[in-house]
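Excluded from the complex is one protein chain; the other protein chains are retained at their positions.
Take a look at chain A:
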């Protein structure tokens, strides 16, 4: 039976649970698509695209000490692609007992997103004791970047295409700030997530002040 004749995900008229909405796709919710379309949209990024971004590496970094983030051998994006913003959680799926939900202590983990990359990594801020260590770790995670300390600004640069990335973070109030402006411990306490924003977009993100037009990734 070829994939094209595989059944479309069913819609249960009775419960109203539209399974299509729970699929992970690259499009916005509400767009209808056939199974074949979904399959092609979920194709991983071409290898050349990932090379350009030059993210990820095959080298391990055993010397980094106790970081919870490990190097990946592969750099392809996972098949499912970016889910739509509002994704219904399917009850009882995956079939994991609820006591397993909190296997990772999650309070100090923050997600790190890089503009242009379709995936995230997570870091445990408590494993670092300074901004320099954090930036080194980010550099190791996305090994193309080198840290440029230009005029006391902390930036990461992708040497392949010369794009500069500025590390920014969302604090507890929901504001986007430049990484590095508050004392480290205060940063650890207030940082909810990190975004490596392209320098060009970070205009208007003055040190210590909330962003004017940064959009959360």
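Here are a few things to note about the model shown:
As a convention for this text, a residue touches a chain if its C-beta (ideal position, glycine included) is under 8 Å from a C-beta of that chain, and two chains touch if they have at least 3 such contacts; residues count from 1.
Methods note: contacts and distances are computed from a predicted model.
The listed options are "ACOX2 oxidase", "Protein TRANSPORT INHIBITOR RESPONSE 1-like", "Pyruvate dehydrogenase E1 component subunit alpha" or "ER membrane protein complex subunit 4", and the UniProt record of the chain not shown names that protein "Protein TRANSPORT INHIBITOR RESPONSE 1-like".
Remark: the residues of chain A touching the chain excluded from display are 1, 3, 5-7, 9-10, 12, 14-15, 17, 19, 22-24, 39-40, 42-44, 60, 62, 66, 68, 70, 72-74, 77-83, 87, 89-101, 103-105, 111, 118-122.
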